[in-house]
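Quick one: structure below, then a few questions.
All protein chains but one are shown at their positions in the complex.
As written, the chain order gives the labels A, B and C, with residue 1 at the start of each chain.
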């Protein structure tokens, strides 16, 4: 099986096609692209088990929005992207529940670790209505959807699995859908805080490896889970792999490679290089220096987009 | 019934005695004082229904620590107070559960409203062990108590009653005790971020008024709830009341009062003054200018105190 | 001399007229009011020494913008107010320098004390151009005004008088004007983070008391200084004074006052009340609980307003 080193369906689709020399669509997968207001929208639909196997992701819809230059964006720009995001989100929500059914927004991550702070920064900007509908219903239009929002923290801080916290809350307040904001792994530096993947398949870490312990999805919670995933960092290990791959590729193009190198490239990893470069105690990440500002702007876009869709 | 305008048992005890001209202990209540390391410790024990009625607080232990000059405290000072707090807390915990039973620490409040941020600032500094005991038990001594910690947010941000969130989590992860950090109402400016009340009766907002909707206690959760309450603000309305009371009192002392004023004092409030002074849209508070620093230091004391006690 | 207990020209004008029973304009002062987009604009022009003496403020223009409901304002609302502020600011700047002369924006205050953080929060949002004009002038239109911005910190943190820091910088980089953002004293709770006073007379603390040590003005720096002052807190001492004044006034209206009280009201202060209410170690302030949000929104308005004006 391919080690994709990315959670993004669109990247997996490209890698799979390249590795298997597929020129057209992969069997069991439909993709399409659209351009809206400088935003590139890619749609990957995994139709059946064959598609599931190819991309090692569950059946469902994966929409990716690629936006440019979030760093220097102004409020008008934020508004534009939020509207496109809101549209896409609304379409996916409608496939699963009605306009007045209860939604709980969940911001995963750790507020005190900058590249992991996106989820917790979105939550305070969600326009929650559930409590108003409960205590002073007359203050809101009749068909207002009950919306609530929570930031459950991370295991290292709470000592509790996120799934255990969510299970408790979902059982108790009984929403009809979860929208979960989460960080994604990507292989492309350019996607950091610039891509948003919307998937209606929940969050299935380690999917395909058989480890479903922390899965947050309809299977574990009994309600549909929309995942809003945004890449905020790239693993240094992933970068060093790509770096050496690119290096060998450039040698091959110049006919300066050799048999050993050509074979090397087929293997996936270069453990000794990584060990020499990367200290073991740390979780090394690659990120733009401007990550604080990127997270700030992206959290505004996501909060607005969700508010528009609801 | 007296409108105490304070949540602190020790203040209520003083007000009740003064208003009823009681020189000794109130029936059904035992109080004692102790001095430790510059810290004044007051203990109020409400023994029975008579005591409950007098102070409008449930039966149980209320311990108040009064510390001085938190603003300029150094780390040594923080450590000293934390140790005294830890001691008192440990004594109260022991009355209810064993040394290895599971505790969940809950930090109430809103991180983004400075005087309300104490609870959420304590949580990341609690040494949680529950997940380590679960996944790598060998990494900890055998008799380690499982500790977890959560900051559930506030109704206005989440749209969910804190009690609903806690109920879900407690039902799901089944701790044997809750320690809840909360802000208290006080009448004394000097107590702001300088007093800590430990009570084993949980949090009973509106107690005595019959409104127990949001009560967090053994009655609603089925497990003992220790409340760590710290005053962080005083209502401006409470200050204006005290201000006019003091004014009339000073007139009486100078024999410059009159019948109207004397009668006025017996009533509790001066609504028209408040209306003229305090704009209705706002929730006006009185606080030291240095509140950011006070909250910072007090959150360190509380986190350390809890860690020591566990 | 009147103890105004406010830095706002418009409040001083009202107090002076009331205390001296002046029905029309005060000699040496012209005032006017205007309404723009829900914003009330008051203009006080102090024309001569007579006006200076009345209000204990130097000759010059004082424009006050009163805005409503900053707490719940959205970005559109922020934009509207910023445009009105920008207009007023532009008019005052034009009286003193040309469109291409160099301006230094100064954000006074302490970032780590919420109600004092406005100035430091405005500075990072000022669109500075001075360095671009210096290093890559071709990147900007020819008539761009050089703008720079600094947040010099406060005496307690730096150990240096703000005036000394500014003097050094002004001597070295030679701007033609300073725009200084500062907190103001007010007597009205309603003005907290809701009023903006623009004055072209600089910042003259203790003016009228002869203490000009820290004055930041054309007299001390040699260039015009526009002060943007925003009230963020009210002193508790000021509130207790107003509280007792209002109380006596209400007694008088009900004919329940007496000679002693009537005379008392003419004196300004009630020291013993304050001493009993307010602990001496602290600098007690009255503020809306939502002050974090108010400061956040007001800092956006001020930054945008300045950017528009430049």
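Here, a residue touches a chain if its C-beta (ideal position, glycine included) is under 8 Å from a C-beta of that chain, and two chains touch if they have at least 3 such contacts.
Predicted model, so just to flag it, every value in this text is computed and none were measured.
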Chain not shown: contacting residue from C:79, C:148 or C:250: C:148
Which residue of A:22, A:56, A:97 or A:273 touches the chain not shown here: A:273
Touch criterion as defined above, residue of A:31, A:114 or A:144 at the omitted chain: A:114
Contact with the hidden chain (one of A:40, A:79, A:125 or A:287): A:287
Selected from C:3, C:50, C:158 or C:262 as touching the chain missing from the view: C:158
Contacts of chain C with the absent chain, listed as residue ranges: 111-112, 123-124, 128-132, 146-153, 155-161, 164-165, 167-173
Hidden partner chain, residues of chain A it touches: 69, 71, 112-116, 189-190, 192, 233, 236, 239-240, 242-244, 246-247, 250-251, 254, 256, 258, 260-261, 270, 272-273, 276-279, 281-293
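Convention: only the chains that are shown with their structure count from here on.
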Identity of the chain that, by mean CA position, is farthest from chain B: A
Separation of chain A from chain C, taking each centre as the mean of its C-alpha atoms, in whole Å: 46
Where chain C touches two or more other chains, by residue: none
